[in-house]
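The structure's right below; bear with me while I get my questions together.
Left out: one protein chain. Kept in place: all the others.
== chain A ==
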Amino acid sequence: MIRYVSGRLAQSLLVMFLVAAVAFSLFGFVGDPIRQMITEDASQAEIERLREVMGLNDPVTVQFWRYISGAVHGDFGVSYFHKRPVGALIAERLPATFELAGLSVLLSILIGIPLGVYTGLHRFGRGARALMALSLVGISIPTFLIGIMLIYLFSVILGWLPSFGRGETVTVLGGFWRTGFLTTSGLQSLILPSITLALFQTTMIMRLVRAEMLDVMRTDYIKFARARGLGTQAINFRHALKNTLMPVVTVIGLQLGNVIAFAIITESVFQWPGMGRLFLQAIQQVDIPVMSAYLIMIAFFFVVINLITDLAYYAIDPRLRSNALKGTAHA
């Protein structure tokens, strides 16, 4: 088990290094950071001096090496635009993104799975058909449009919910974590963006669970369970649902990574002060240290999430557990 995990971690480090290398080599095409830092009427000599000081005249490989050796020591450099250490910038925005992403994944699981079970069990029912039709809408309308529609309906027309920002936030955990969960306006502000972000995931989980349920309900062991006279509840949830969960967990895991990485759009529509907006801004400002750090971090998330997903299989599927035990015993 330990060997398995450490092997995966070593792989992950390689993946992250490659992501950083690819990202860094692309940055040469994004534009010139100097132009974003100074006024349009700055002199050529000043521009050249800055290029020299910032090491932008060095070959990309040298710049990359400098960056990676800093990153290994936890130093991701200083943002060209914010003029503050990148680590601190990301740490400030991490809570906002995590709260939003966490809540929307939770929403999509809590809503998606029951709806999936329902539509799977009553596949010809009127309610299930309506839900399936609606889910098509959810899966095909782009996130930003949903966000804007929600804003116009609930903020502009009805005036119920705030259209942007996180509302009042308070710091917890020794001032490190700034949360919106403890104030009324903070909670209100979470509603629209988390729904926007959750909608796609919800519909996807629902459709996936439905398809799996349809498959499982046709299998022999369900028929036997029925024949033995087990209760409907027990069959549907204990036996059927549990066996549909493997692919669902994989997808939820991957989606969590996506939700964090693609919160960019939702964050930018709702002016959510999270990492996605930081990244978007970094692209516009050619803020190379921020872009690199963000990409490395996202790669890290995906790697960790994949690892956790793999581990979750063990918890759900007893067959894997015994195999794994055998495996470690042999090794």
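Keep this in mind: a residue touches a chain if its C-beta (ideal position, glycine included) is under 8 Å from a C-beta of that chain, and two chains touch if they have at least 3 such contacts; residues count from 1.
As a working rule, contacts and distances are computed from a predicted model.
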Inset, instruction - Just go with whichever of "Copper resistance system multicopper oxidase", "NADH-quinone oxidoreductase subunit H", "ABC transporter substrate-binding protein" or "dihydrouracil dehydrogenase (NAD(+))" UniProt uses as the name of the absent chain. - result: "ABC transporter substrate-binding protein"
Legend entry - Residue in contact with the excluded chain [from A:21, A:54 or A:68]: A:54
Legend entry - Omitted-chain contact residue, chosen from A:24, A:64, A:81 or A:294: A:81
Inset, instruction - From the listed residues A:11, A:61 or A:271, report the one that touches the chain absent from this view. - result: A:271
Inset, instruction - Taking the full complex into account, find the residue in A:4, A:17 or A:164 that is in contact with the omitted chain. - result: A:164
Legend entry - Contact set of chain A toward the excluded chain (per top definition): 29-33, 35-46, 50, 53-54, 78-85, 92-93, 148, 151-152, 155-156, 159, 162-166, 169, 178, 184, 268-271, 273, 277-278, 280-281, 284-286
